[in-house]
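Structure incoming, see below.
As you look at this complex, bear in mind that one protein chain is not there, while each of the others sits in place.
And then chain A:
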Amino acid sequence: MKLSPLLALPLSLLPFILATPAPSGTYTEHLALRPLPSGALYAGFTFTATTPLPAYRAQHFRLFPRSLAQILQHAHTEELHLRFALGRWDDESWGPRPRGGNREGGAGVEIWAWVEGGGDGVVEERWSELVNSLSGLFCASLNFIDGTRTTRPVLTFEPEGTHHRRHRQSESEGEGGLVLMHGTLPHEVVCTENLTPFLKLLPCKGNAGISTLLDGHRLFDANWQTLSIDVRPICTPAPDGSGEEEDCEMEIQQTVDLVLDIERSTRPREDPIPRPRPIEEIECDTSKAYHGQDTCYPRPRAGEMGWSLAAIFGAAVRGNCHLSGGGDGDTRDVSLHLASPRPVQVLLNNENENENAATNPPSPPPAPLNANSSSSSPSTLQQHLYTLPSPPGQTFDLRLPPTTSPPTPENENAHPPLYATRHITGSGQEHGAMHATLRNPHPHAQRIVYFEALPWYLRGFMHTLVLSYTEGNDHEKEEGREKEGGRVLPVEKMFYLPAIDRQRGSQLELQFVVPARGAVALTYQFDKAVLRYTEYPPDANRGFDVAGAVIRVLTPSSAFSSSFAPQPHSSSTTNSGSNNSGSNNNLTTTPQAQHDYYLRTPPLLLPLPTPDFSMPYNVIILTSTVIALGFGSLFNLIVRRFVLVEEVPVSPLLGSLRGLGGRVRGRFGGVVGARFGGKGSGGGGGEGEDGGGDGRGGDDGGDGVVREAVGVGGGSMAAGRGPELDGDGDGDG
């Protein structure tokens, strides 16, 4: 009984083994390094694994992570994009985003997927299965992506994979049509517990190759970082041009993009706290007028900081992860982009073989490179390519000594296609307004899609939506003119789905053109809802996170394709199996989609009015009292009738009680009256005075006691005061 499946397994696999060629899937990994201005370093890790689609369907995995694949198959998900992000990409100083923003997520967790639909409610159910399973897999709160956080964008996202015959039916959501679902969790804090499952999906599990650099302590210390997972099917058309698609593969691409502060990362581990350096080590700027014997103005750093992989990531790269078999010599694992020529040392196995990359290349020659890079990047940019050493256990390190010459100034092309900021304006916790500014630094107009998924407790008023356009690129000018109110810009397309309380968030998609060298301000007003007291998080007065806007720049000209966007090794490698994003784009259903530039604004913090959380019982009691008062007095008037006071009939029970009371009063009243009455008549005023005197004496005595008690209780501290107070009390007495 147990044997039969065991026997059946190889038999069932046989056809696939026979059908597919020997290497069932490929795996490549790549690390791109690029120093950025102001002492930052960009590091982009790319891990790409593929598996043939038949093997994927038959659950036959070698390089593709089984845990993720089974979840995707169970939830009927054809294409998945998952992002864990932290921090903010600094457009102004770092330039365009890596990979054209295509592997970037809004802060927190962002997920979107194309799920196979099949009638009413099926998509929602599958989506819920997907996010709940992924929540378990990645230790993230993805299960909180419910109906209120799920949207279905229309214009913003295009599938990256090949979904022949199906994905355009998503609007009809008919049988088998693919439906795009999108959800964000802006409040989620991405941390080590998300990285560990991420690394486990890799074939080398972070034990060999460039993934050995991914240490949680360094990764989450970054100024900006994104972990992304993208799963998509890819089909290459048959070579004979018959139109039939074959050679379909599932590809999983995992990327880690981060920007590290070199100074903070290279801080010694034994002394991680930033301290002021001793004055002798600081170089003073003697040109300042206030420089003197006792004052020192530190001179700004002239050149770029020196760094090495080991210093920044805590350890050098250990071993390699060349699993694809064949074509090993062609893979380039590490690439380094430098804006200006700079000596680079490669350290293998801790032997200090100082090799300048330009003169004495390491094992694979890093030469071919300027030819590649010149097409996509400025001519001054230098590119070095390295392959990790083959023997396992050998370490690989790059070291760049500090330079003294100032870094080359930014060139014009470093402008990203669009600058975007988004704020909440207005004061108070009742009304507010959203204000997004999109600035086009280029001399040509750009068509963009602006997408926002808003929580239901932010009630936007779309009739107040205004797109106003101001010319000029200067910030000051722009702000000055906004106050005057610029020209109103038309919206080309608008998709808006209003929110329903506690059921659905609102979704806004706008398509419009940002004119050349101009800024567009998008504003609309909203109301802040008051929630039930159980719906507030424990830190209610912090406010609620609102996911950032996703902006898709639709038609960028080729001049702005980011220097990061095409994978550096995609053009140099000849391995047909390593399908990188660059080479596959032409095969997707919408070829231009991949080239679109995406950017996301940082999330916003929305303060909502809060009730008093300690009051539920008090409120219930007080409100009920008022209502009961009204109810009682109204019905009291309604059900009873008026009579004159004299006519009020005496009820028999009341009468007997009164009689009893009268008798008691008569008996006791006589006795008491005799005693007190006699004394009262005899004593008169004297007694009253006595009483008063007694009272005062008693008061004073009491006071004295209390004060003494205080003196004693205070111990030595109050000892000095005690007698004095006592004396007061005595004097009064």
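The rule is short, and it goes like this: a residue touches a chain if its C-beta (ideal position, glycine included) is under 8 Å from a C-beta of that chain, and two chains touch if they have at least 3 such contacts; residues count from 1.
Throughout what follows, contacts and distances are computed from a predicted model.
Asks: Would you kindly match the missing chain to its UniProt protein name, picking from "Large ribosomal subunit protein uL4m", "E2 ubiquitin-conjugating enzyme", "Phosphatidylinositol glycan anchor biosynthesis class U protein" or "Exosome complex component Rrp46p"?
Replies: Of the names offered in "Large ribosomal subunit protein uL4m", "E2 ubiquitin-conjugating enzyme", "Phosphatidylinositol glycan anchor biosynthesis class U protein" or "Exosome complex component Rrp46p", the one UniProt assigns to the missing chain is "Phosphatidylinositol glycan anchor biosynthesis class U protein".
Asks: Which of A:248, A:315, A:516 or A:530 sits in contact with the chain that's absent?
Replies: A:530
Asks: Taking the full complex into account, find the residue in A:92, A:430 or A:492 that is in contact with the omitted chain.
Replies: The missing chain is touched by A:430.
Asks: So that we can see where the missing chain sits, which residues of chain A does it touch?
Replies: 427-431, 456, 459, 461-464, 496-503, 506, 527, 529-534, 609-612, 615-616, 619-620, 622-623, 626-627, 629-631, 633-645, 648-649
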